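Input: a single structure, listed below in structure tokens.
Chains shown are a subset, placed as in the full complex.
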Amino acid sequence: MNNGPKSVVVPFPKEGDGQGLSNPIDRMQVMETVRMVEAIIFASAEPVSERQLAERLPVGADLRTALEELQAIYARRGVNLVRIADSWAFRTAGDLTYVMNRDAVQQKKLSRAALEVLAIIAYHQPVTRAEIEDIRGVETSKGTLDTLLETEWVRMRGRRKTPGRPITYGTTEKFLDHFGLEEVRDLPGVEELKGAGLLSTRMPSNFSIPLPPSDPDELTEDEDPFSDIDLEELGLLTPRVTED
Amino acid sequence: MKGRQLAGPAESRPTRPTPFERLWSDQDDSRLTGDPSLVVDVAGFEGPLDLLLHLARGQKVDLSRISILALAEQYLAFVDKARALRLELAADYLVMAAWLAFLKSKLLIPKQPGDDGETGEELAAVLQFRLKRLEAMREAASRLVNRNRLGREVFSRGMPELVVVDRRNTYTASLYDLLHAYATQRQRQAASNVQIAQRSVWSLKEARDILTRMVGEMKDWTALDHFLLRYLVSPTERVSAIASAFAASLELVREGQIEIRQDKPFAPIYMRGGHRTDREEGSA
């Protein structure tokens, strides 16, 4: 998303001059569609889907052009037109936070665990609960997924087509809206993480194997040599038959 | 991200003081002191991997250059200390201890001829991968919450004039609402005969989960029960644990998730992950 540079004022664009529509009648029609789209989206606090918009416009109206036009008009304004998946909404500009924070409503704070699970679901979706647990190395406590489902940032997407058909989780449009993302692909750093193989369930074959220490036979400071008992306990000697 | 106010493995009871606090130096917020005797507050961790990640950061090098062996030993030392203090560690921590003990043995013993399994270095790489992945997710989470968020930094129309609705849906309800309603009422009706779960035996499911989690990591024959028993089970639970683990392993074999092998009656039972490639039977 483009939050715009802080406090730099750029003159508002001159509303679609030179958009290549030389015919003044066409131009007027586009501008009238722009007004309608503007009115509908502005009236709603929730994002309005393109399908809903199309249903409300006169037959033959060019929704796509109108949306582009409108987004350009509002690009440097105090209010911006943002896309959220297939929907559109007006949101206050990101650089005006300091005048706006008085409006901030106290929100339920997510626990560290819930946040971590949310990130895993967002970056790895569709993801099963078992996969989440594998990544975190710990059982997901009761209530964590529950809380996320309740925020409606996370939803059950469907079932994985593997034995047992486990349920898969993913994020919602509300998630995108809340975090100011157009789509899941815009998650911060997602490309780098994918490139580094860190979004896969199994270790990718090209993942670098650590270099052995320079002298592997030398014990480090915090190591003690093994005693025979250690070796036995570690199962390095064949297990004893008699138990203690 | 802000401090770790939540209890780790048992986060459902965040406020209840846990016995782990005895491992906790009362110095302020830092959970790990410079003291090599390892003073850690487990209650602040989200499981063993999180604890490992924290220990790894203590080595002050990039994760790709970390000494996995030193890390394993630090962890095992911690578990031993907890046990010496007779503290109850959650099963997840013990499973990890068992696995690290196994890893340590692989790293220290030169590869035997005929051992076609992964080397200690390969296993270490797996652990490293998991640590990196967890760290990446943690960073992603913090980048996510630090974005401009709706209702905090960015706002929607405060005085909407109408709700644009689908003509087709006059009613709203989410899948969550639906499932919540279902679970709540069924639970209410079943409430009269809810039993308190007993933890003195390993259930088949518990054993299964633990085995899946461990075996998933290794591809060569391993006498896992040896490590499991050492770290996971008190003498009184031994029989039950062996029985459950064995039953669970049979179930996993049937599903093709693992393979098991026993050379002769009463010999140790070896297991390995079942997603076999073109590998032949091991000739140990």
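In order of appearance the chains are A and B, and numbering begins at 1 in each one.
The rule is simple: a residue touches a chain if its C-beta (ideal position, glycine included) is under 8 Å from a C-beta of that chain, and two chains touch if they have at least 3 such contacts.
Since the model is a prediction, treat every value here as computed from it, not as a measurement.
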item: Complete complex composition as a label formula, though a single copy of each is shown; value: A x2, B x1
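Operating definition for what follows: only the chains that are shown with their structure count from here on.
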item: Whole-Å gap between the CA centroids of subunit A and subunit B; value: 25
item: Subunit B - residues contacting subunit A, complex; value: 1, 4-6, 8-12, 36, 46-50, 52, 64-70, 73-74, 92, 96, 101-102, 104-105, 108-109, 121-122, 124-126, 128-130, 132-134, 136-145, 147-158, 160-164, 166-167, 174-176, 179-180, 209, 213, 216, 223, 226-227, 230, 255, 266, 268
item: Subunit A - residues contacting subunit B, complex; value: 3, 40, 42-46, 48, 52, 55-56, 89-94, 97, 100-101, 103-105, 107, 110-113, 115-116, 118-120, 122-123, 133-139, 141-144, 149-150, 152, 155-156, 163, 177-180, 187-189, 193, 196-198, 203, 207-213, 220, 222-223, 226, 233-236, 239, 241
